[in-house]
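Here the complex is missing one protein chain, while the rest keep their positions.
Each chain carries a letter (A, B and C) given by its place in the written order, and its residues are counted from 1.
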Amino acid sequence: MAGNTFGRLLRLTSFGESHGPGVGGVLDGCPPGLELCEADLQEELDLRKPGQGPTATKRREADRVRLLSGVFEGRATGTPIAFYVVNEDQRSGDYGDLAELFRPGHADWTYYKKFCEIRDHRGGGRASGRETLARVAAGAIAKKILSRHGVAVHAACLELGGVAAPADAVGPENLAQAFRRPYFAPSEAMVALWNKRVEEARAAHDTLGGIVLVVAQNVPVGLGEPVFDKLEAVLAHAVMSVGAVKGVEVGEGFAAARLTGSQNNDELLPGGTFASNHAGGILGGISSGQDIVLRAAVKPIASIPKKQRTVDTMGRPREIIVGGRHDLSAIPRVIPVLSAMTALVLADAMLLQCRMDAAS
Amino acid sequence: MAGNTFGRLLRLTSFGESHGPGVGGVLDGCPPGLELCEADLQEELDLRKPGQGPTATKRREADRVRLLSGVFEGRATGTPIAFYVVNEDQRSGDYGDLAELFRPGHADWTYYKKFCEIRDHRGGGRASGRETLARVAAGAIAKKILSRHGVAVHAACLELGGVAAPADAVGPENLAQAFRRPYFAPSEAMVALWNKRVEEARAAHDTLGGIVLVVAQNVPVGLGEPVFDKLEAVLAHAVMSVGAVKGVEVGEGFAAARLTGSQNNDELLPGGTFASNHAGGILGGISSGQDIVLRAAVKPIASIPKKQRTVDTMGRPREIIVGGRHDLSAIPRVIPVLSAMTALVLADAMLLQCRMDAAS
Amino acid sequence: MAGNTFGRLLRLTSFGESHGPGVGGVLDGCPPGLELCEADLQEELDLRKPGQGPTATKRREADRVRLLSGVFEGRATGTPIAFYVVNEDQRSGDYGDLAELFRPGHADWTYYKKFCEIRDHRGGGRASGRETLARVAAGAIAKKILSRHGVAVHAACLELGGVAAPADAVGPENLAQAFRRPYFAPSEAMVALWNKRVEEARAAHDTLGGIVLVVAQNVPVGLGEPVFDKLEAVLAHAVMSVGAVKGVEVGEGFAAARLTGSQNNDELLPGGTFASNHAGGILGGISSGQDIVLRAAVKPIASIPKKQRTVDTMGRPREIIVGGRHDLSAIPRVIPVLSAMTALVLADAMLLQCRMDAAS
Partner (left out) sequence: MAGNTFGRLLRLTSFGESHGPGVGGVLDGCPPGLELCEADLQEELDLRKPGQGPTATKRREADRVRLLSGVFEGRATGTPIAFYVVNEDQRSGDYGDLAELFRPGHADWTYYKKFCEIRDHRGGGRASGRETLARVAAGAIAKKILSRHGVAVHAACLELGGVAAPADAVGPENLAQAFRRPYFAPSEAMVALWNKRVEEARAAHDTLGGIVLVVAQNVPVGLGEPVFDKLEAVLAHAVMSVGAVKGVEVGEGFAAARLTGSQNNDELLPGGTFASNHAGGILGGISSGQDIVLRAAVKPIASIPKKQRTVDTMGRPREIIVGGRHDLSAIPRVIPVLSAMTALVLADAMLLQCRMDAAS
């Protein structure tokens, strides 16, 4: 109920604050027998590590994950898999004056009001992007479950600071290789353009948002539930639960609002195929076997080194310049998180559907 | 788990098929003492009734709702409130050949595969828009809970078939009165433009989509939960669970991806106010006390009276022209549903937050 | 959260008051393809009908159940199965003075305090035994799911008003036939003894309790979850949720407290068998493949035609003689309910385990 657990049969409970002892999670419901080790989680975590690339903060942590339970002799036992990452580089001093001031665009003020004026203000506390470590670690396990069924989840940046990649830059191979490029860019050409855009923003003491594409390939038909837990509803929940995301769409998404029925329908062809994929792989809330295609809108990072108006805990007007070590765009670090959340939803939906097939 | 229940403390379980005996729902968790009668539900249901306005199907049903439990002497008792609407006008004959053919853009094929090749094919069965009756009836109760706290939920059409209302047409009063106009239009001028667009589509034997705005006013600070159940995540879940919706955004939404941090941040002012509302009333997943603003993309209706390619249950290629009595756009009927889902989420979040305030 | 839903993958939501329009339920998660019709539910409901046998109330209702959704052409579709029973014989007048008086041993006072002094006082309202109709109807569906896997659930009375059946009266055949005898007695000899005990109690204007045995046969190994959702924990939850039940035990139960380890352990033999079944078919919370054996203690019915002290809604001391039409013992009517709850737990556990087997 308190918002720190996600999933149904595959269920992640997350804990930890930015400047507390550490962050971690418990993933319950992993099928027994799955081959798993710390390196599987570390590999995904390394993709979201701070201190990488042109948009990065200077905060550097090893972010070494440790498995605390649920794995025996290299395989999941079916019991809860707990994992933990120690917070190593916590310069709380950087955040000293934030005990009294609310940063615009952050959760500071709303947490303060929600939690009866008690909060761990250091670095955003629980609202810090550091909680996404648990999502990515759990997502790594979800991806291993999915890969046993041949399902792959890819993600890339489509647009940064208003500079969009051309549609033809986002083909299947470009997508699969995006995680190797800065910004998870679909091509080297985009890296150059986005470097330029980032330099402009840095010079202007400002930050940038963007749009992320997530594609899941080889998804079996039948995932998702009718009515309230349609696959796209649960995906939207998952994706919008990531800090900076303010919009999500599936298939044609907002563009579908401008198409006619005859343009937007995907005709069925023999062999379980379709003439097009405007639906983004989901029909009536259930996966159709086509690629699942979703996009998320990521807002610009709220921490800007510019003077802004705000108030303090006494309600008095103040001004603030947010110091600390901050990224210029959330895009590079949010992409592995969106990929992880998508994997968690699909693995969970797959476990639910396996059960129905087996019971019927 | 099977997708027919929504909510945490205020929890709706929905049942019923398009051409079965009826549709209904059970709303559990309503606070005792709420004044409630069948007319409260009927009033909202009448807003989504078929057979109204220029985009409507010819199917006509009274859709008379009946309360089966949970209300005594005009007040909710705190026990489950069940309600039920009989299906009166079920010309199943219209759908006879759909037992074997899958309609493009519908859930026919995915349900068939998901549910082990068993399905009630008549009129979409469980996947029919008729299930939204339960959402609207429950939403009416949610709105009464909210109104005790002064919260109001309004909805309007922003765009239909690519014809958008100008930004200045969507002020507070226009919004509050939209439910009285065809299409829930923000102004009479838009009604005329959209009538024209609808006539074009009808002549072209095609259907239209659109964009819907939902605004919740006077929402208290502190609703929503951290991390996975951010208020916007649960709203996105609720909104994307409605049949034809393919995208959702909060505040600036996708436009935020193109703003810089200094443009997108909402500065805090004394008195719990803000200099702007780019965030759409939600910061860090928690309501800020500003208006909650969300938009949903609605795809064009999939039932078109045009020849389309499809397959039959044997996998053979076929052609289909979808007959029956269908709407030309989902917009007018989906708007009360989106409004209801928003109300359910907010009332549920409010009940959760009441508890925290009381317990602390 | 509000206590009207039970189960995980197979989930029953119940609604209805004793003297409202009717009572019913929604069972979500039934595997598609299960053969099902109203007669399947009616057959089980008839076993708990009032007006039967020597302990019965004079209230007579047909209790005709109607399926409202989820079944098409004689088979479950996998969507929610709603069922409903109209309240036909509601002499609310019998309960007129109960609006102000709290009956000892009933939920009257606690409901009044819990629900902010609002309650449907007629016949116990939501706290009436009539809510068990929904349990029995849903249990009938659960039993059909179980029977596809060869699992059978039997129940019998072991003791009534302090008169216990001898241990040798409760063999496998006696158990399977108990539902055909008054009191679900394990033998005809017990019927005679219990008739005599009932007559004594009736003459004394008093009521009786008893002990019920439930046995599930042919349960597969592996049902139940570790730690918090051990099979016996979920069974205890289910059984103790039935109105008059005040105790539950599995296998040796309380007697195990007096055995030594060497007496209580069940040695393992080849072929998945055991030398004894002191554990009642559950080891470490997981079914072992042996018969699951549980017993429930049922308190005497609280409605007695004797003067008792109580208070009214103003807190003033009063006296009450509970009139109305009441049973002399809950035993005969509670037995089908306990059998139904056991079936719901086992079917749910089986669906959960199917999933794991399929996913691994």
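The definition used in the following text is that a residue touches a chain if its C-beta (ideal position, glycine included) is under 8 Å from a C-beta of that chain, and two chains touch if they have at least 3 such contacts.
Since this is a predicted model, take the numbers as computed values, not measurements.
Undergrad: Among the options C:139, C:186, C:209 or C:336, which residue touches the chain absent from this view?
TA: With C:139, C:186, C:209 or C:336 as choices, the missing chain is touched by C:209.
Undergrad: Please identify, in ascending order, the residues of chain C that touch the omitted chain?
TA: 1-6, 8-9, 12, 14, 102, 104-111, 113-116, 126-127, 131, 159, 161-162, 201, 204-211, 221-222, 224-230, 232-241, 243, 246-272, 275, 279-280, 283-288, 297-304, 306, 308-311, 315-317, 352-353, 356-357, 360
Undergrad: Can you list where chain A touches the absent chain?
TA: 1-2, 4-5, 8-9, 11, 13-17, 20-24, 26, 28-29, 32-33, 66-70, 72, 75-82, 84, 114-116, 118-120, 125-126
Just so we're on the same page, only the chains that are shown with their structure count from here on.
Undergrad: Could you state the distance in Å from the CA-based centre of chain A to that of chain C?
TA: 46
Undergrad: Just give me the whole-number Å value for how far the CA centre of chain B lies from that of chain C.
TA: 39
Undergrad: What are the residue numbers in chain B that touch two or more other chains?
TA: 1-2, 4-5, 8-9, 14, 114-116, 126
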